[in-house]
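Note that this complex is displayed minus one protein chain, with the remaining chains in position.
What follows is chain A.
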Amino acid sequence: MEKLLEVQGLSKQFGSSAKALQDVSFKLGEGRCTALLGPNGAGKTTTIRILTGLLKPSSGSIRFRDVQQVARAGAGAGAGMGAGGDHRALIGYLPQTPAFHGWMSGLEFAQYAAELCGMGRREAAQRSVELLERVGIGAAGKRRIAGYSGGMKQRLGLAQALIHRPKLLILDEPVSALDPIGRREVMELLGELKREMTILFSTHVLHDAEELCDDVLIMESGRIALQGALSEIRAANRESVLLLEIENENVNENENENENAGQPAAREAFVQWLQSLVAPSVSPARSTAPAVTAANSCIIRYELDPLNSCAAKLIVRDIGEARRIVLEQLLARNLPVTKLEIGYSTLEDLFLKVVKHK
């Protein structure tokens, strides 16, 4: 993997407050799509703004490969300017909430951005039309931006970021402001762009990251908590998971409070059974003991869904064996199962694990 960008020991402190970034180091591989994940306030936007040059790091360095070589593509990259030189010509950047001059039309703005990147007038005009078409607002190109919807502004922002064919496209939460259809379209567009350039995008929608990126960087309170290729991280942290859900009795609750008294029994039985699966049996003399020990060997732990006490997640070692035991016992205990799903842990599980354990 040839690296395009190398960031080393980046720290940032705003005033005398706690450090927003602490010793952040990572590399972006050429042609890779990297997702920057993390809870709100983890330092994603700060990292991105430092990369774009909008913010000066308190310490640390950012190095682009062959700045000189690519410098001819844009202006201003001449003599070294601070750490690593002026690499703005290499970057296309879409801020979290792009703002525009309302009095300009979309086409005019794209053209303005293109000309600022050093294109000639005709080339700029041609490229603007082409890009607006590509991001899906070609028809609105001649209208004033003041009348654009949030989604259209986001697309125009994407167009202006792409206008000079940057080597590295940096997007700060590109799809969080879009409706589901717009999200879909922009994700597809990013999927196409992935083949043309290196992409770094921050998001807190883990599904997007899983769908699109090759590498992930997970940040947590200003540090990189986990980084690497998505496939490797997945393989290293993959756990077989069994999702279980039993019938929710609360549905009939409106009838009578007293009648309800007997009903949570199923739920209690469910929880008890879960406990018996994981904990070593308290009374090994009981008849279920052999089954329980068998379960112990392949079921590592269980987690009750915090939002729904009728659902639980079993993390298991041997999926085949676990399935057999669970199905058997569910039948034996006559639990009102509504859902049983067998699969692997998702990025979300991993994310929660990383962020919580920090």
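A few points about this structure:
The rule is simple: contacts are C-beta pairs under 8 Å (C-beta built on N, C-alpha and C of every residue); 3 or more make two chains touch, one makes a residue touch a chain; residues count from 1.
Keep in mind that, in the parts below, contacts and distances are computed from a predicted model.
Candidate names were "Xanthine dehydrogenase", "histidine kinase", "ABC-2 type transport system permease protein" or "HAAS domain-containing protein", and the UniProt protein name of the unshown chain is "ABC-2 type transport system permease protein". One of A:Gln8, A:Ser25 or A:Thr52 touches the chain omitted from the figure, and that residue is A:Thr52. Only one residue from A:Gly38, A:Gly106, A:Gly157 or A:Gly222 touches the chain missing from this view: A:Gly157.
Seen across the whole complex, the unshown chain contacts chain A at 14, 20, 45-46, 49, 52-56, 74-77, 86, 88-89, 91, 93-101, 103-104, 112-113, 115-118, 157, 160, 164.
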